[in-house]
Each structure stands twice: as structure tokens, then as C-alpha cells.
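One chain of protein is taken out of this complex; the other chains stay put.
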Amino acid sequence: MSLLIQGGELITASSRSRADIYCEGETITRIAAHITPPPDCEVLPARGCLVFPGFVDPHVHVYLPTPSTTAKDTHESAGKAALLGGTTCYIEFVIPARTEEPRDALETWRAAAAGRSPADYSFHMAITRYDASVAEQLEHIVSSEGITSFKVHLAYKDYLEVSDSELYHILGLARRLGAITIAHCENAAAVELLRRQLVSAGRRAPRWHYYSRPPEVEEEGTRHFLFFAALQQAPAYIAHLSSRAALAAAMQAVGKGQRVWIETLIQFLLLDKSYAELPDFEGAKYVMSPPLREKEDRSALWSALAAGNISTVGTDHAPFDFHGQKDLGRDDFTRIPNGLPGIEERVKLLYTHGVLGGRIDLHRFVDAASTRPARIFGLFPRKGTIQVGADADLVVWNPDWQGTISAATHHMNVDYSPYEGWKITGRAEYVTVRGRLMVEKGRFVGPVDHGRFIGRNPSG
Amino acid sequence: MSLLIQGGELITASSRSRADIYCEGETITRIAAHITPPPDCEVLPARGCLVFPGFVDPHVHVYLPTPSTTAKDTHESAGKAALLGGTTCYIEFVIPARTEEPRDALETWRAAAAGRSPADYSFHMAITRYDASVAEQLEHIVSSEGITSFKVHLAYKDYLEVSDSELYHILGLARRLGAITIAHCENAAAVELLRRQLVSAGRRAPRWHYYSRPPEVEEEGTRHFLFFAALQQAPAYIAHLSSRAALAAAMQAVGKGQRVWIETLIQFLLLDKSYAELPDFEGAKYVMSPPLREKEDRSALWSALAAGNISTVGTDHAPFDFHGQKDLGRDDFTRIPNGLPGIEERVKLLYTHGVLGGRIDLHRFVDAASTRPARIFGLFPRKGTIQVGADADLVVWNPDWQGTISAATHHMNVDYSPYEGWKITGRAEYVTVRGRLMVEKGRFVGPVDHGRFIGRNPSG
Amino acid sequence: MSLLIQGGELITASSRSRADIYCEGETITRIAAHITPPPDCEVLPARGCLVFPGFVDPHVHVYLPTPSTTAKDTHESAGKAALLGGTTCYIEFVIPARTEEPRDALETWRAAAAGRSPADYSFHMAITRYDASVAEQLEHIVSSEGITSFKVHLAYKDYLEVSDSELYHILGLARRLGAITIAHCENAAAVELLRRQLVSAGRRAPRWHYYSRPPEVEEEGTRHFLFFAALQQAPAYIAHLSSRAALAAAMQAVGKGQRVWIETLIQFLLLDKSYAELPDFEGAKYVMSPPLREKEDRSALWSALAAGNISTVGTDHAPFDFHGQKDLGRDDFTRIPNGLPGIEERVKLLYTHGVLGGRIDLHRFVDAASTRPARIFGLFPRKGTIQVGADADLVVWNPDWQGTISAATHHMNVDYSPYEGWKITGRAEYVTVRGRLMVEKGRFVGPVDHGRFIGRNPSG
Partner (left out) sequence: MSLLIQGGELITASSRSRADIYCEGETITRIAAHITPPPDCEVLPARGCLVFPGFVDPHVHVYLPTPSTTAKDTHESAGKAALLGGTTCYIEFVIPARTEEPRDALETWRAAAAGRSPADYSFHMAITRYDASVAEQLEHIVSSEGITSFKVHLAYKDYLEVSDSELYHILGLARRLGAITIAHCENAAAVELLRRQLVSAGRRAPRWHYYSRPPEVEEEGTRHFLFFAALQQAPAYIAHLSSRAALAAAMQAVGKGQRVWIETLIQFLLLDKSYAELPDFEGAKYVMSPPLREKEDRSALWSALAAGNISTVGTDHAPFDFHGQKDLGRDDFTRIPNGLPGIEERVKLLYTHGVLGGRIDLHRFVDAASTRPARIFGLFPRKGTIQVGADADLVVWNPDWQGTISAATHHMNVDYSPYEGWKITGRAEYVTVRGRLMVEKGRFVGPVDHGRFIGRNPSG
């Protein structure tokens, strides 16, 4: 079975050309100005459209049990939403409990995904305990399972938090294995103490969540992580950077000669803390960690993204219903499940507000949302670009389509949208995953079990 | 006439694939796994080779009169050397005297280049005076001449230096025209005063040059430039950044939300001030501004380059003979013509020490030395990448070739090499410029007048 | 004639004791727990009072011609106001025009003061041009006239501004002579350009003044000054620091090993930019340079003052009437004469808001407003402390007195008070200058010509 994408303008992180793309089986095999379709070849008309490599979301939660509830998406719903939004591959976090063996957690997450996702996926391995047995399992997981990135939490006291010694050893192990370490950079103790203080002072509405994790807390976490990464000369990836304070801390490390990769989230680029202050508990929809910041932070993040000081844009997709889940924290913000859904909207929002808004160009757009995540996490060049030999993960993008975001029409399994009513320009008209057409004229048409786990190369 | 590059591994800033490239006339028209050459098609065998887009040197001087002498290269010698080194396009600086009209200077530089370079080239427009007439000429130069970048010198007192007001107005004009402003960031008065002080204290050997432009002088220049760029919200490109102090200053601006592009030079990545301290006046070969720094600066620059905080690597190519030119300053370092040759060696050195040395990957290598200069300065996508529709500027790179750098064998018109005796791995086996074969098996075979001026788009 | 201050609590920058002070002639000759007054000794009852050394205002303008008008105070009115406020000595700025000889300007300022001030005074020498003749005059002025501090303006383009070379030479001369250099740190060109831009955009109300001199402009000036001071290893005194941005810049220099003295003003500790935004042109009363900043700046200044990172608190006293002077700029803020009156209120305000407000202790209060200015500028130990041998400049402070500030009752020759209606606790009950009673029960009783010029020692 072959596929021809005809007449589009191909955009990658570093090219822009009018050309046809011919795919055989799962792979792109030819790129040329004009390709005549052979018989039996499926032809996707792309005239007037942009053709992007499938987008890659580097920061996603699907199976996400929390102490009080579990996020609502399955891989089927999340993967479908991802594809409709142009994301053909996402990386989910395996998060063992502190007492659990990493390999067991991996099995749990694998089982939740296997055969259930229409999109391709991979895993980051969170490390919540470090000892000799964990180290041994991690070596195997990196070398044999194709999971080449670790996640550490400096936040979440007595739950996910690692100690300084664990952090040091994890970074050292990562360096030796060629893995990269992702960090959630907020000081756990400070968050915990500020939360208690706010709650006991009766400051329990969603808006107080911000004050339990002010920018200083993220700045301290960022410095702390980078301090240990420097000691170990290990590659450092800062997850979901949200504030100027943390950005400045990271840039100070760069100025001293340290290599730092930074991820921000689409919501940090577009939303600010005024959303979390909406009345009638509406703010709860916007409660996440780190929290939404000030308008000035947004603008600094855009600049750093444009110039490449921030590398990637993810979602930290974490879908909790407003009714029945977010409202667990109606009387106490510390009980609001943290997170925003976004896997379906990331690409559209970044295109509309980033590219059309004049803040980043088309290549930086593709780079930040596809190529760079693929490169940093070892999916490249199979994913993340359009080239002969790559997976035929392609997005034919209608740049003129106009629509409106709404929970009423989205495909994520969550009862609200943080962007309800927002106008959008552009959508994924056709989406293929390894040569298979999954989205056609904006509707999902693929088999729900098409996705596969993608093993990754060490990239550190 | 058509050309097929067969069997190579194509490397761009964001792709890596085994594919053939077919070029018709001056343009790439097809990229596919296997292309059968039509009759009359010239075939370049690339099996076992890497294929890169032609490299772009963003910072070059060819016609360079100074108060005491004139640099030795012509466009013929420099362009030939560039091509043999894999650089197919370079951007030279037009530098009017303070009393000269920009359009007149442009004519002078144009005349020196027209029909004389085997490689493609473009111009940056240095601004050494700003008034209404200059502004008018610049508008024309940007909009009609395809010269979309300005250069300002904060250094070179009473010669090239612009005042604060001029700087402010230039940045404002650049923003309005979509041009980008490049700055030489050293405080002019400080340099002048330190020079005088050193000379009058009898500190006249080449090694004292460093102390007339310590890192603090570059840091101050960098901050000063970025301060005015921020006031004007204008895009800022820092030329030849050499030190941690300046890098930290630039990163501090990023942390506050400013967009900054940074260029470093191949010599800052590989050499340090100990070279300028070589005895017997040998140090004079390494006298340039800003000066070579400490080893720790080199390592910080590599890290920032790897993570993308530094965007580009240029040469500031400025070939002055050791005998007859550099030795004008035998008794006084302030009379040593400033600059190092490098247009022939940049790519080889960056490949050997960057890629093979494990400091940057192949994609960052292509990006920093080709794609990024092309994008920032509006040559892209015609230059800077391999894609259907782009100029067929291609480099077939033999990754196994081993050689030694020597003035005895180089093609630049200068009597020494800063890298004399250095071992190199990899060379440009074939080089094409707009479909024309210019280098074959490492030898220049093209017509010396093949190069053309390339007009550029506003990119700011 | 002798004088006994009986029963007070003596507070100096580094002592606190109940003791009597006995003065003979102009000098303190004895400090003891109990001193029995000899016959003919004037006794000032100080029981229940604090006794401070006479306060020293390091930053004052009395004779202040500007291009459009002249400040309203004479030395008689300013000196009287100073004394009523507890300030027994002030240092005024001699400001030659760029074309004027320093010695001539000094004569002008001297003549305006001589025999006309009830308080003691000294001069700082502003330098608005630097050449060999100026250097020669300055050597004489420092060594023979007892004027041991220079003032440079990085602001006030084409008027007071010095060039980078001048700045460098001035700092070098200061170091050689043991003088200290005071700087007004704002980038002149930026201010000028922003002013023009605001005015031509119709932004002419007093509130726009702030935007012509944002904190970045002060930060840049501060860095620029400290850069040159570091090159010359010269002592640096930053006048009227107003913002966190400038404070951070100065502290960054300290962190690198530079010696920096910082002055702030009473108005920067107490007022913020909302005052300059008052309607009906009221804001004009608060127009000064650098401008009043944000509330967060105020709080940072208090902290740095408390811990000693900021050394001194001055007034930059510059009294222009609201009616007839400030209103020259009714249609254009750039024509509003810059400056606030304050010589009468500084000490009271600092006591009320600093000491009683719990922000600084009594010793830091005395230090910042008396001892430290005296030490930095070479008046010490004659001025600035209570000790045997010092001038009997003493302030008997009634800590319980309560009053209200008002232009209706103040003694400065200006038709408004920036602090109109503010409540004050504490006042100078008795004030002596060199043993002579000048203020009694809060009323001026001294001869108006009692003050003398005080020559100073090099302190650099």
C-alpha cells in the first residue's frame, strides 16, 4: 500500500519547499517536486496546505492515578485527541510508587497502553527511589527497553520527591547510560509548608494555589537541580518551566557554561494566573503545578522560545473532570487534582498564537513541537522530521480553517476545556501514522489500536 | 544539465537519511531513496559520505582596508578557499568611512566582488554614521538591494564607533524595516584608554593586546547593546562573542525576556589566549578583537553552542600576512592588524573538534555553520538546507579523510595559518554551487567567476 | 562660653548611653554620666530626649540655576530649614557649565553661600568637562580647598553629561588624589530619546516622566559607572539610587569584588510613582530624576539600608515652587524643573518611618543620616559623631513630639510640601552648631550667618 501527499508545502524545522511525498508501507521513500502516483496509491491532496512532520508531545500523562482519583483519559481517548490535533506520538510518564519496583510500574503502564492507542507513544521513567536494585533495573530499562529518559521530582514531598543523594546518583547513572534526566523543579518542603500555612489561614480557594508555589519556589528547584547536574556533568532537561525567575536561574547556569534544555508548556505561553482566580471555583480548572504565572512571564517565555533558549513545548496533559474531580478541592485547593488537558489543542494553539501571532516562525514551531522533542528524547530521525526513511507520520495542515475550541466538541475525555470559546485558525486535515491514514478531513478514521510503543536511542 | 548525488547520507539541521539528490539547473528537484540517473546526468558518488547543505559563513571580511594596510585576500582567493572548505556562501561587511555615504561604500564593495568570486556572497551593511540621509539610503538598501542586516561597532573609537543616539536610531530603523542589527560589543573608550596606558607603560608585545580588551570590556559592550535593543524591542545579533562574562550578560537579558541571537567564532572555540602569548612575536598571528580568551571560556562556549543558546559559528575571516602586515606592530601591539584567517578551515575544524570531539551533534553542526546563518540573515530556504527547490549548494563530505592544516597548502592568500600542523578529519570531496561542480576530490575545478551576489529577505 | 547637655540618652552610630555632654567653645570636651555645670554654663535639659550628632545631608542643592529657572532657596532659608530639621551640615554641589572653569564656578557657589548660611556646609565639585586645565584646577581644589569629592553625570545629554573618556580620566584623577567620585547614573542618550518619543506621542503629563527614565535606564547607568570605576580601581559612590534594578546591578559588582558606596534618598524610601500620577498636575510636585519607583523598590531599599548595603540617605534637596516653576511644564513634562524639597524633613521622616516603623534601628539611623556621610566625605570625626574633640553639633531630640508636615509651616522657600499632611513623631528640640544654640524648643534662634564652609579630608 502506498500513499502520496500531493501539492503541499513541506515545512520542517529547517526546510520549506513545495514537494510531493511518497510513502511506501510505514516509511517515506521519496520527496520530489512532482511525483506521479502509481496505481493503487492513495493520494492526499495537499494543495494550499502545509505539510508538517507528525507532532511529538514530550510531556503527557494518560494513566495517572493520584492519591484521590485517576485522570480520565484512556490511551484510546487521548490518542484519538492527539491525532486530531496533529500529534502523532507522545511520551507518557511511568511513575512508580516509592515502594514499587520500576520494572513493575513499567509493566503496569505498558499494559494500560498496549494495543489501546491509535497514536504512537513512548515512556519516560520516573524515579521515586534510588538504590542498587533500582539502578540495575534502570540499566536494563535504558539498554533493553528503549526507555532512555528519567524523570525526577524535586516537588511532591514524601510522595515522589527524591533526596539530594538520590538526585546525584540518578544524574550520574543517566550520564553513564547516555540517558537524559527530566526534572520537576519546585522545592518540595517549601510547597508543603506554604500549603499548610495557607490552608490553616483559611486561604483555600483555587487562587491560593499560586501562593503555595510562588516563582521563588520554582527558581530554587531549578537552581538545585542544575547544581547537581553540573556536579555530575549530566545533561539536564527542565520540565514545564513557567516563570522568569526560573528562566533567569537556568540562563545563569548557561552563562557559567552549563548545558541546559528547557521545556515550557502551551498553557504557560497562553494563560496566566488571572485564570486561576476566576470566581465560582472556575479557577480550579486552571490549577496545575507549577502554577500559571503573570503576563510578563508569558512574554519572556515566548522570547526565549523564539530564540531557542527554550527548546520544547509540551502539554503536561492531565485531564481531570471539573465535576467530580476538580471539585474534590472545592473547600481546599490542596485537594484539587493538578493539571490541565491539552493534548488535542497544543499544536493548534501554538500555530494560531505563535506562528500567526508573529511570535515564532514556522520552523521554530515545528522544531519546538516535533523535531526538538524527537531529537532530545531519541525518537529522531524516525520521528520529528520529513525525510526519506522516516516514519510516514505526516500532518496535512489546512492553514485557513477556522474553528472554536469547546469541551462540547473536543475528543479528550474531560468535561471542560481551559480554552473554551477560543478561536483557532488551522487544523490537521489529514494525519498519517506510519503511512496509515488516521485523520481525514478533520475526522478520526483510523483503527484505535494502530499505535505502537516506540523504543528510543540514548541521546544524552 | 542535471546532477545526481548518489548514495550519500543526507544531513540537515533536522534530518538524517540515506537518499539520492537530483538537481536540475541550479536547483534541487528531487530527493528519493534511489534515483536512476537520466542520460547526460553527471553523477557524484557519495556512498560512505555525508551530504551537507553548502555551509554559510555569516561573518567574513575580504575587501578590508584598515588605516595602515589592506587584508590580503581577493574574492577569488577567499571564495576558492571557502569552497574548498565547504563554504558555498559568505556574507561580507561593507564598511563606509564615517564621512562616506553608505551607497558609495556599497558600490565600492560590490565592485570588488562582482564577477570575481567563485562562491556566492552577500553583504552586511555597517553603519558608522546615522543621519536622515543615511536613514534614507538604508531604507533603499534594505528594500531594494536585498541587504537586510546592519552592523554597528561599539568599539573602534573615533573611527567606526557609533554614539548611543545613533545606536538607538539604527535599532529603531532596523525594527521598522525588518532588518537585524549585528553588534561588535566592546566599549570603545575603555579599549582606547587601556591601549594607551599599556603602551605608555612599555607593555607593547602582542600578549598585552588581551589586557587592552579584557572580558569586562566585552561584557559592558554586550550589556550596552542589549540595553538599547530592549528599548527599541529590536532583534539583536551579538557578533563574535568570546567570553563567559559576555555570555552571562546576554543570558541575563534572555532571563528578563529579551530575544538575543549570538554568534561565536571557530577560533574562540578552539584557541585561547596562550596562543597570543607565544614568543618571538608569534603571538601576533593570534591578535584579534575581541581577543582569544581562557580555556574555561572555550568550554562554556561549546556548551552554549550545543544547547542552542549560541546560534552560529563564523570566522571573522581577516587575512593579514605575518610578514609585512602583522609585523607592523612588532614594537607596538596596537599597530598589529587585527584578525585571523579561517574561511577555509571553519567547517573542518568544527567537524573534527565539535562533532568528532563529541561536543555537538551532526545536526547542530549543520545548523550552526549553515542553516542558522541562512535563516537569521534571510538566505533561507534558498541556502542553508537540502530540500526540493533550494539552490543546489551541496557538500559531499568524506568523513574518513585525514589531513593536516598548513599555510603551505592552504588557498587563502595569507602567509601563515593559526592552525599550522593541526590534524583534521573529514573534508569536502565534492562541492556544488547552484548545481555547478566547483570542488572535485578536494580540488578546485570551478570557474572563478561563478559566484553571485545573493539578495536577502528581511528576517527581523 | 560653655554648654551642658544634661540628662539625655546619647545615640551615635555605635553607642547608646545616658550621659551629659559638656562643650567648651565650639567643641565637645567631656562626656560623663553626670557633669555639674560650672557657673555661666548654658544648660540644655535633655531628660527624656535622645541626643544625636548633628545630621549631615550629603546631597543638597541650594544655588541651582537650571536652563529655565532657579531653585528658590537661599542658604539662609535652606540652612534655617536644615537646622530646624536637625541637619547641621550639608554638602552642596558646585556645577560649572561645560564651558566654565571649575575655579570660577566654585567662586560663584562660594559667594552665594559665604556668610549667608546658619548651618555649616561644604561642596562637592561637579565635573562637566575634563581636560588638562580642568585636571590642574581639580588638583588644587582637592589639595588646597578641602573639596574632596567629584560629581559626574551620566545623564543630562549635551549639558552635564561626561563622555566615557572623561569619566575614565576623572575616576583616575580621583583615585590619585584620594577623592571620591559620585555619579548620577542614568544613560543620557536613552533619557533624551525616550523623552522626545513620549512628547511627540502626546504623552506630556507629569506621569510620563517615569517612562522617560525607566529602571533599565538607571541600571545601565549604574553598570556603566561601575565598569569604569572597576577599570580605574577607584572608589565609587552611587548617588540617589532608586530602583531594585540598579541595586541588583550594584550588588552584582560587589559580588565580583568591587567596592561600592550607595546613597538613596528619603523620598525613594517613602514615596512611589503613584504620587507622580496624581491628577490635576499635582504629580509635577513629585517629578525628579531618577523618578519615584514602585512600592517593591521602596521595600528593597529599606532592607539594603538596614543591612548596610546602602550607606547613606540624602535629600537631593531642590526646591522649585509648584506655582510659577513646576508649572512651566504644565504642557510638557520635560519642562518641569526636576527635584523635591526635603532638607527640613529628612531626619524626621527617617526617624518616624525608619526607626519607629521598625525598619532600621537608632544606630543605623544616625549612621545613614550623619556618620556615614561624614565619614565617606571626609568630615569625620569633626562631624558625624558625638565625641570629645568633635564639633559641638548636637541635636536634642524630643521623641514624643507629634506634628504634621505642611508647606504652611515649613521653612524652606517653596510653596508646597511633597509630604503635606503627613504625621510626624519626634523633632529637634535643641540644635547646636559648633557650640552655638541655633534651635530652641523647635524655633530658630541662631544668627543666620553662623555657618561656615568646612574643608574636608581626602577619604577615598
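We just call them A, B and C in the order they show up, numbering each chain from 1.
Heads up, the rule we're going with is that a contact is a pair of C-beta atoms (placed from the backbone, for glycine too) under 8 Å apart; a residue touches a chain by one contact, two chains touch by 3 or more.
Model, not experiment: these values are computed from the prediction.
Looking at the complete complex, one finds that the omitted chain is in touch with A, C.
Considering the whole complex, the residue from A:Y130, A:F228, A:W302 or A:F333 that touches the absent chain is A:F228. Residue in contact with the omitted chain (choice from C:V199, C:L278, C:A306 or C:L437): C:A306.
Among C:R98, C:K256, C:K423 or C:K441, the one in contact with the hidden chain is C:K256. Per the touch definition above, the residue from C:A97, C:V388 or C:V445 contacting the chain not shown is C:V388. Looking at A:T36, A:S68, A:S133 or A:S163, the residue that reaches the missing chain in the full complex is A:S163. The chain not displayed touches chain C at residues 10, 12-19, 22, 29-33, 244, 247-252, 254-261, 296, 299-300, 303-304, 306-309, 311, 363, 367, 371, 375, 380-381, 384-390. Interface residues of chain A with the unshown chain, by the touch rule above, are 163-165, 167-169, 187-190, 192-194, 216, 219-220, 223-224, 227-228, 230-231.
Operating definition for what follows: only the chains that are shown with their structure count from here on.
Rounded to a whole number, the gap between the C-alpha centres of chain A and chain C is 56 angstrom.
Chain contacts: chain B has no residue touching two or more partner chains.
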